[in-house]
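The complex appears here without one of its protein chains, the remainder shown in place.
Note that the chains take the letters A and B in the order they are written out, and that residue 1 is the start of every chain.
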Amino acid sequence: MMSNLFQPAKLVPVLLLLALAVVPPLAMATGDDFLVAFFARALIYAIAASALNIALGFGGLVSLGHALFMGIGMYSVSLPVFYGVSSGWIHLIFCVVVCALVGGVTGLVSLRTAGIAFIMITLAFAQMGYFVIVSLKQYGGDDGMSIGLASNFFGLRLDSTQTIFYVAWGLVVVLSYWLARLRNAPFGMTLRGGRQNARRVASIGLALRQYQLTAYVLSAVLCGVAGMLLANLNAYASPSSMAWTVSGELIVMVVLGGMGSAFGPVLGAMAFLGVEEVLKAYTEYWMAIFGLAIFAVPLLGKKGMMGWLEQLQWRARPVAGKASEALETKEVAR
Amino acid sequence: MTVSLLIAQLLNGLQYGVMLFLLAAGLTLVFGIMSFVNLAHGSLYMLGAYAAAVVGVHTGSFTLGVLAAIATGVVVGAVLEWVAVSRLYRRDHLDHVLATFGLVLFFNEVVRMIWGPQPVFVSLPESLSGTVELFGFSYPTYRFLIIVVGLLVAAGSQWLIHHTRVGMLIRAGSVNPQMVGALGVNIRLLNAMLFALGAALAALAGAMAGPILSVQTGMGEPVLITTLVVIVIGGIGSVHGALYAGISVGIVDTLGRTFLPMLIRVFADREVANAAGPALASMLIYLLMALVLAWRPQGLFPAHKVK
Partner (left out) sequence: MNSLLQTTDIIKRYGALLVTDAVSLDIREGELHAIIGPNGAGKTTLINQLSGELPSDSGQIRFGGADVTALDIHARARLGLVRSYQITSVFDEFTVRENVALAALGARRHAFRFWGGLLSDTQAVVTAEEGMAATGLSARADLLASELGYGERRQLELAMALAARPRFLLLDEPMAGMSVQESAAVVALLKSLKGRYTILLVEHDMNAVFALADRISVLVYGRIVMTGTPDEIQGNEEIRAIYLGEEEII
C-alpha cells in the first residue's frame, strides 16, 4: 500500500493528468477546438465530483443537493458581472462566503437527520435554491443570464477556453493531491471512520457531527468554485445547471470512479462525460441507454474504477510474507 | 382580497394537498417499511398521466383513462418491484439512489421517444368541466372531484391500515420490519403489494393531474421533490402523517404563492415586491420543512420505529 509509482493505481492518474496537460497545444495544432472545451468541462466536473467526494466518499453523506453549490458558484460570477464587477477575486469571495453560509445552514439542518431523510432533505434544499433562482426574473429566471465579462484575477482573465482549461487542470492536480493526503490525515480518518461506524467514532471521543458539517461546508465551497469556472466557460449562468439531475450525475461520477479514493472522482467524471459524448453520437435517444447504464452502476461495487486499478496492483505484488499472502489470495474487500 | 378568493385558494390548496397525499402515502410506506429510496416514484406518476391521456383520447372515456392509469401503475410497479426493488432494497441507500436515478432518466427518455417532448393535451369531459356551488360561490367541478377522490382514498387507507389484517401487517412493518419477516409473514409478497399499491396511487394522481397540469416528460420530478418534503414533515412511514403534512403543504404553498407577494407589496415598493414575492413564496414549504426538522427531526407524526 505504500507508494510505488509504477503500480497502475498510482501510475494511471499521473499519466492521465500529464496527457491532459498536452491536450490544448495538440488541439491547437490540429485545429480541433472541441476537445479543449470538452476536457475543460470534464475537468470542471472533476473538481465538483472531488468536492462531493469529501462529503460522500469519505464521510458517507449521500447529498443529492450539490448542484445547488455549483449553481451558487455560477451566479457568483453572473450577478457581479451583471452589475459591472468583473474582478475574479470578488467573484471568488462571493462564492466562498455564500457557499459556506448556505452549506453551513443546510448542513446543520440536514445533519439532524440520517439515512433516507438526509438524502431527501439535501434534495429539497437544492430544489429550493433552484426555485429561488428561477423566480428571480430580473436575473434571467428560467432562461438564465449570459455573462458579458470574464472573471479577472489581477490580469488573469478566464476568457478563453484554454485559460480555463489550465486553471481547472491545475485545481484538479492540487485538489487530488490534497485529497490523497486528507484521506489519511486525522480529519479524513475521522470522516471515514464515521462512515463505517458512527457510534465508534463517538466512543473514541470525537464529536462526529462537527467533522461532518465541516466536510459538508468544505465540499460546498469547492463545488462552488467549480461552478465559477463553468460559468466562465459557458459565459452563461442557467438554473438548468442546478437541476437535481446534476446532483445525481455528480454522485454517479463519484461512485463510478471509486468512492473515497483521492483520484476516483476525476476518473469518474472523465468516464461519465466520455460515455455521454459517445452515446450522444450514436443515437438521439442516448439518455435511455445512459439511464440503464447508471441503473447498473450499483452492481459495479463501491470501489469503482480506482478499485479495478488497485486489483491490478495486488496481483503484481511479490509475496513478502504471511500477511501479504493472505491479502493476495483474498479478493479486494468491498 | 375577497373572502371568495381566500376560500377558492384554500380549496385549491386542499386539492393540491390531496394529490400530494396520493403520492406521499405509497412512498412513505416504501421508505418506512422497505427502507428503499425510490426516486422513480415520480416516473410512476408520469406514466399514469400518459396512460390516462392516451386511453382517454382513444376511447373518449375519462373514466377508462383513469382506470388504465391505475392498471398501469399496478403493472409497472409490480414489474419494477420484481426486477429491481426486491434485489436492491437490502443494499445501502446510495445504491437505491443510483438505480432509481437511472430509471428516472430511462423513463423520461422512453416517454419522450414515444410521445415527443411537447406536452400532451388532455381535455375534460363535458360533465366535469363545469362548476359546483360551494359555500355560496362557484368552484371548478373537476378540482372538487379531485378533493373528493383524495379524501376517499384517505378514508380508504385509514380503513385498510386500521381495520384489515394487511393493514395490521403494514403498521407492524413500519415499526419493526425485521420482526414481521421473522414472524413468518410472506414479507416478499407484502413488499410487492405495498410497492404496487403505492405505484397505483401515484399513477392515479398523475391521471387526475393530467387535465390541469401539463403531461410531459419530466413532469414527475418537481412533484416528487415536493412529495419528499411532505414525507419528511409528516414522518417517514406514517400514512396519516402524509395526509396532514400533504394538506398542510398544499395549503401553505398555494396560499403563499397567492398572498405573500400581495403582503410584501404592502410593506415594500412594487419593484422589490415583484422580485422578492415569488422567490419567497417558492421557498415557503422548504422553510416549513427546515423548521419542522429543527424542532422534531423525526417528523410531526412519526411511526415510532423501534430500532
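Basically, a residue touches a chain if its C-beta (ideal position, glycine included) is under 8 Å from a C-beta of that chain, and two chains touch if they have at least 3 such contacts.
Quantities reported herein were computed from a predicted structural model and do not represent experimental measurements.
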*In the intact complex, which of the depicted chains does the undisplayed chain touch?*
A
_Tell me which of A:L17, A:V173, A:M189 or A:L300 is the one touching the absent chain._
A:M189
*Of A:I93, A:L156, A:V174 or A:A207, which sits in contact with the chain we cannot see?*
A:A207
*Residues of subunit A in contact with the chain not shown*: 178, 181-182, 184-190, 192-193, 196-197, 199-208, 211, 214, 323, 326-327, 330, 333
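One rule holds in what follows: only the chains that are shown with their structure count from here on.
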*Mind checking the centre-to-centre distance between subunit A and subunit B? Centres are C-alpha means, answer in whole Å.*
32
*Sites on subunit A touched by subunit B in the complex*: 56, 62, 64, 109-110, 112-113, 115-117, 119-121, 123-125, 127-128, 131-132, 134-138, 244-245, 248, 251-252, 255, 285, 287-288, 290-298
*Would you mind writing out the residues of subunit B in touch with subunit A in their complex?*
31, 35, 37, 39, 84, 88, 91, 93-95, 97-99, 101-110, 112-113, 221-222, 225, 228-229, 231-232, 236, 274-275, 278-279, 281-283, 286, 289-290, 293-294, 297
